[in-house]
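One chain of protein is taken out of this complex; the other chains stay put.
Up next is chain A:
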Amino acid sequence: MATEDERYRQSSQFRLWSFSPTSLRELRVKTNDLAKQQISPRFAADAQPEFLTPAEETMLVQFFTTELIRAAQFCELPTEIRSTAAVFFRRFYITNSVMTYPPTELLKTSLFFGCKAEGYYIRLAKLAEMFPNTTSEQILAGEFLLCQGIRFAFDVRHPFRALEGAILELRKRLPEEEGRVAKAHAMARDILKFSPLLTDAYFHYTPSQIMMAALLMVDKELVDLLIPVAPPGDDGQHEASHAEMREKIFKTIESCRSMLEKEPPQRMKDHWETPELVKSMKPLRKKLQKCRDTDRADLVALQRARREQATTKVKKPTPQSDGAVFGDAVEARDPKRRKLEAANDLFGPAL
């Protein structure tokens, strides 16, 4: 428990939600495979849809993450909550495919649950009003799914506090350069609000590494100043190992930086919000419509079915004898079944 590193290694973010790039890639491929296996039997053998590739799924998750960020801004949610919601959303789609559960719905649920996990109690109905054609029930329908998907790990470690700490330190070290530090602060914060959420940074790096990488993007010298060189008066051997460590740290931060640089904050305006981009997403979204799991696309109906199944199961012991003997149990449930199927139909038949 001595060091901060040891403490971080106990966090759920490290234990459950940190991966090497290879294992993360493998996970996504597996999730995609599994979804295909599950959905495929719902289509006739000669009418199999074209499924999304893992890369296409990643692309869609990224696109919907920008939608989530915009929605959070529209609802005026604080930065940390917005980021928590985005991380929940992205974590969910590591082990769930967008073909299985609709990202447009999970996006809203992530926002709602992000608020709850951060202790920011926004009224559900108020949040529902913010979105077109959205009821409270719809937002809530995915809550349990989401919680399960994020493995009940509700604590997300963000780089924002690390940045505040670094800035305090820099102000102390560079009293003459207030303007420079303030500028770096603002720019780094802008990066942290966007770039790590659009990339896999949270899955590969610690909050302080992400923070340092953002600072590196705006003012490298400041990072040089923050990462200590060997204290003077040390013996040579000590100095060498210290230099080695410093190099290792810089290598890590540099690789994080190149990841963040793929999605600098200006990409929101210059890329994700442009009509061309929205248009270019259309074929992908269409493809998704055709290959998605129609049984799970309507979370509200799915949720009701689960509740219903739970209650019927409890009652079962008594009526079972009658039902089994007269064979009417199935029939009795039929109207409900039809209703649910009808509900599914609203979203179009299996294409």
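As a working rule, contacts are C-beta pairs under 8 Å (C-beta built on N, C-alpha and C of every residue); 3 or more make two chains touch, one makes a residue touch a chain; residues count from 1.
Everything that follows uses one rule, which is that contacts and distances are computed from a predicted model.
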Among "Integrator complex subunit 5 C-terminal domain-containing protein", "Mitochondrial import inner membrane translocase subunit", "Protein kinase domain-containing protein" or "Vacuolar protein sorting-associated protein 35", the omitted chain is listed in UniProt as "Protein kinase domain-containing protein"
Of A:S18, A:T66 or A:S83, which sits in contact with the chain we cannot see? A:S18
Selected from A:R123, A:K248 or A:K262 as touching the chain missing from the view: A:R123
Considering the complete complex, of A:Q37, A:N133 or A:Q237, the missing chain is touched by A:Q37
Of the residues A:D155, A:E178 or A:D224, I need the one that contacts the missing chain. A:D155
To test your reading of the contact rule: which positions on chain A touch the chain that is missing from view? 1, 7, 10-12, 14-20, 23, 26-27, 30-31, 33-35, 37-38, 41-42, 80, 94-96, 100, 112-113, 116-117, 119-121, 123-124, 136, 140, 143-145, 147-149, 151-155, 161, 293, 295-296, 301-302, 305-314, 333, 336-337, 340
